[in-house]
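Beneath this line is the structure, given in structure tokens, with notes to follow.
In this view, the complex is presented without one of its protein chains, the others remaining in place.
Up next is subunit A:
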Amino acid sequence: MAFTPSPFLDPGTHASANNLGILQLRRDQLIPAILSPHAESDYAEGKVENTRFGSFPHSTLVGQPWGTQILASVVDTGSRGKSKKRKRDGNDEGEDAQKPDAKEAKRDLVKAATASSGFAHLVPPTPETWTLSLPHRTQVVYTPDYSYILQRLRVRPGDHMIEAGAGSGSFTHASVRAVYKGYPGQEDTFNGTDDTPEEAVGVTKKRKRSQRHGAVYSFEYHEPRARQLQVEIKAHGLDPLVTITHRDVYADGFCLDDSTGPDADAIFLDLPAPWQALPHLTRSPLTSAALQSVSTDPSTPNPAATSDPTPSQPFRSPLNPLKPIRICTFSPCIEQVTKTVSTLRTLGWVEIDMVEIAAKRLDVRRERVGLSEEGVRGGNASAATVQEAVQRLRDVEGRAAVFHSLQKEKQEEVMKRAEARKRGENVGEIGNGKKKDKVDGVPPGKQDRLEKVKKELESRTLYKEGRLVHRTEPELKTHTSYLVFAVLPREWTGEDEEKARKKWGKK
């Protein structure tokens, strides 16, 4: 079987079976699904995603180009839970395609019939869409935070990265994308032309000893979470790039059990007590003095956990010895930050910087104000201008005046008639003709106005009326976490300096 790269990294042109696809219903409503039309299912159509915008059998998704608008299908959701017989009987759509055996239906699915309404879009998974749709197990690191973190950590293709506190895996996915530089073992086959000319030119480039592929080393001390993440990573085709280890990094550090250390260039710690993990992130074994100052630090509540460098084993650093190492810790509370920063200072990290990210999304809408909005959805029916208000007042006053004069007239008439009756005269029907005249002169009443608005609405273009405004989204994340950044330079000994001095010695 041909190797299929993860849809996160190289989605291909179409959604394919047994890969992750995302059904986007609304901006923030996304349904992730491993597309498996032939999986065991109670539905005649095979596996189905049921949403409030309709049902989408996987068979209608697989093979579609990414980004396609998918129409909902008619799926008999009602009889699913009932006996298989009932289900088969009660289906009017693909009756002829029905097979008596549910197992056989796996191969011979009912062709889904397009419903009259409802749709969704089939989009390829990205760390962003995954972050919006993943099953929450812990607090999620959202896009504004992880994008800034990865930017500041200068994570580049081919880098190795340590992530501790994998949590729900949103950061894991984002960092895999950042370090990805092909799968291990998979060379630039498609870009074979890439290398040849360079060599032909005679660029005296030594064969690289080992092409460094990006890798993420993820640690999680909560075992079910670690296992769940492992399952997800595998399902997403990212398992060759991510190593998930279930471990308490405070106690056991970051070196893997087999001798291939993480050799990390960047570190992200989403832990409750990052300062307890920091002593494991050094280039050389901690001197007892340093260890002392870290562990006697009154802010470290559990010194026992940190001062456990397992003296029996030879020291191994989880860090890449050749590059400056960048770290980011992610802590919601300021007290955690203070402790982390002072530990970083003690351990020789430099360029220490702490920031918080304030991100917001904006809603854009059109604000329509005016008396003509009366009874129209989404409009504000107060007067748009002073003039409009004055006109309305005049109308009201005018109506009142007419009304009063009418009343008066009526009264007079009644009086007259009464008098006439008294006098025994015959009373004609004078009122009718008069009424019509009245209506003409009277300013419009509410009923008239509403009718008029309704009529005009037919020809209005609401999408471009009113004032274009923007405002912050209704629910705001005002604080996520504090981000502490630091850099650990390469180790530089007197010996190294001597060498460099010789090489670059002044002539």
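Annotations
The rule we apply is simple: a residue touches a chain if its C-beta (ideal position, glycine included) is under 8 Å from a C-beta of that chain, and two chains touch if they have at least 3 such contacts; residues count from 1.
By definition in this document, contacts and distances are computed from a predicted model.
This complex has a chain not shown, and the name its UniProt record holds, of "Ubiquitin-conjugating enzyme E2 G2", "P-loop containing nucleoside triphosphate hydrolase protein", "tRNA (adenine(58)-N(1))-methyltransferase non-catalytic subunit TRM6" or "Trafficking protein particle complex subunit BET3", is "tRNA (adenine(58)-N(1))-methyltransferase non-catalytic subunit TRM6". The chain not shown here is touched by just one of A:34, A:354 or A:420, and that residue is A:354.
Considering A:178, A:266 or A:371, the position touching the chain not shown turns out to be A:178 (whole complex).
One of A:137, A:246, A:323 or A:392 touches the chain omitted from the figure, and that residue is A:323.
By the touch criterion stated above, the residues of subunit A touching the omitted chain are 5, 9-13, 24-27, 52-54, 65-69, 71-72, 114-119, 121-124, 126-128, 143-144, 146-152, 154, 156-158, 174, 177-178, 180-183, 186-191, 193-194, 197-198, 200-206, 208-210, 214, 322-324, 334, 337-338, 341-342, 345-346, 348-366, 377, 454, 457-458, 460-464, 468-470, 482, 484, 487, 489-490, 492, 497, 499-500, 502-507.
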